[in-house]
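With one protein chain withheld, the remaining protein chains of the complex are depicted in position.
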Amino acid sequence: MPERTMFTMGDIACAEGALSAGCRYFGGYPITPATEIAEWMAVRMPELSGAYVQYEDEIASITSVIGASWAGIKAMTATSGPGASLMMEAVGLAVMTETPIVIVNIMRGGPSTGQPTRGQQGDVLQAKWGSHGDYQIIALTPASVQEMFDLTVRAFNLSEKYRVPVFLLADEIVGHMREALVIPDEKSLKLVSRKMPKSEPSEYLPFKPDDDLVPPMALLGTKYQFYATGLTHDERGYPTDSDEVQIELVTRLNEKILRHIDEITEVERYFLDDAEIAIVAYGTPARSARRAVKDARAKGIKAGMLRLKTVWPFPEEPIAQLASDVKHIIVPEQNMGQVYYMVRAFAAPTPVHLMTKPAGTPQLPDEILRKIMEVHAK
Amino acid sequence: MVRYGVRIGGFGGQGIVTMAVVIGEASALFDKKYVVQTQSYGPEARGGASKSEIVISDEEVDYPKVLAPDVFVVMSRAAYLEYVHGLKENGILIIDSDLVKVETELPKGVKVYSIPATRIADQEVRSKQTANVVMMGAFAAITKAVSIEGLRHQMEERWPKFVKINHLALDLGIKAGEKALEAPS
Partner (left out) sequence: MTATAEQVTLKHPMAKYIREDRMPWIYCPGCSIGIVTGMITRAIDTLGIDFSKVVVVSGIGCSGRTSGYFKTGTFHTTHGRAIPFATGVKIANPDLELLVVAGDGDLAAIGGNHLIHACRRNIDMTVVCINNFNYGMTGGQFGPTTEHEKWTQTSPAPIGNIEHPFNLVKLAASSGATFVARWTAVQVRRATKSIEKGITKQGLSFIEIVGACPTAYGRMNRLGEGVDMHKHLLEVTDIQNGLPPHEAELDYARRIVCGEFVDIEKPEYTDVLKQMHAKVRK
């Protein structure tokens, strides 16, 4: 389909991004504020001979998505906090079985049922540490309707390339606001698909990695027979209690992401060249921060912003570099401070100032401006 | 145009959000402005106070919600009481005059325009459902924040089966808006 422009919601842009990325399976369960993704998929999937399947809960939704992926279909689910909590079990399964899937979390107020129709950024740490065990995932943080599309496409590409679950973490405002969306010509989109095995079926080792640490992925129902399990497994996929295999596997599952961190990480630099005070933000607070930076510059304060488009794996290097360039870092988050702790870990000894706001209304531009002025006066 | 904030309020079912979306579409896709439209959600699907906002600008919109509206269009008393706060000095207040009375003190210099949108929709268009379209016409005439051609174009796209009735409603709204401009209350 040629390029087209719509004026639409972030949630719908996300669904369109998924479809453009080749997603043809959506397993979901209705939940505010992510329901619009499901509703859009319910209309669009049949048009493209894909499947919209509504499950009995979020556990079934995401597990079915893992199944669809192993049958060779790009698949996703979308949810919000309470559903994301239920999905954590299967996130671990997807990590352990190295299944490419995309999980969209339109973050709402928590804990628990919280504020369903109000946004928050309270699930950022959950996305990384919500399932048990040591692992790495990838999480992208869009701040506009266009990015809901673009980063969803990227989420699929990254999940296919690294065989890992990828989260799209958007706050409710980004999910529900409407802006112009340009859907590019499908031929101009760069799409990535997982590596398939080239070896003879009799020689295929389902979990033997290539040099990039990612094993080629055979599909269910093909000439390749294999066993995939959430248990610790060797290269054949067979379960084992061996320390050696456990260490090797867990290390590789982490390393296959961390080794490619530079390729995965995406940040936007805004007025940073001569900045003395830098904001580190993502999602809607980054939009407030952009305005605050402009206003601070108008007052002669050298402020800038590093906007994170990926939060996991954590962009260690850009933060460390930023910290050596500026005198102060301010982190406004729509939570009690989550990315803040990571920023602090890599910015030391540069002081990092947290602005908390666990509420539907993010930090307003003026609030961030006041913080910049306060820090500037130090 | 520098950042221009529009707030629209009413009760659920009046088409408040639709009105904001159509204005947003016309402004973004037809007038080629930078536009962000947002809305507040309550648990009620009908009734209650409903609010939708649009930010229109010549440059990229940073903070997506309206901080202090340049214009407040309001079609219910509950929405008036809930959302009138923050209206800018010298701002514009457009009320559905049969449903809303100005019963609070307004900021300095606010111009009030009374548009009997629901009555026009009911008696002249003969379709109460078009009250939001009447109001859109009045809004465009009074504020010039969105092009009338843009609104017409988007309505045709959105409701191809109701082109005639919507154009009638829009025209009557424009007329009412122009009339109100001559004599703000």
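Note that the chains are named A and B in the order they appear, and that numbering of residues resets to 1 at the start of each chain.
Just so we're on the same page, a contact is a pair of C-beta atoms (placed from the backbone, for glycine too) under 8 Å apart; a residue touches a chain by one contact, two chains touch by 3 or more.
All values reported here derive from a predicted model rather than from experimental measurement.
Asker: Taking the whole complex into account, name the chains on display that the unshown chain touches.
Answerer: A
Asker: Which of these, A:E47, A:D210, A:D243 or A:D274, touches the one chain of the complex that we don't see?
Answerer: That would be A:E47, which touches the missing chain.
Asker: Using the definition of touch stated at the top, determine which of A:W129, A:Y238 or A:F271 touches the missing chain.
Answerer: Hidden-chain contact among the options goes to A:Y238.
Asker: Which is it among A:I31, A:I66 or A:A127 that touches the chain not included here?
Answerer: Only one listed residue reaches the unshown chain, and that is A:I66.
Asker: Just the residue numbers, please: which parts of chain A touch the chain that's not shown?
Answerer: On the side of chain A, residues 24-25, 27, 46-47, 49, 51, 53, 55-57, 59-61, 63-73, 75, 89-90, 92-93, 97, 218-231, 238-239 touch the unshown chain.
In this section, only the chains that are shown with their structure count from here on.
Asker: Please work out the Cα centroid separation of chain A and chain B, and write it as a whole number of Å.
Answerer: Chain centroid spacing, chain A to chain B, equals 36 Å.
Asker: Over in the complex, which chain B residues touch chain A? Could you list them?
Answerer: Going through chain B, the ones touching chain A are 21, 24-25, 28-29, 34-43, 61-65, 67.
Asker: Using the touch rule from the top, collect the residues of chain A that touch chain B in their complex.
Answerer: By the definition above, chain A touches chain B via 5, 7, 32-33, 117, 173, 176-180, 284, 287-288, 290-291, 294, 361, 364-365.
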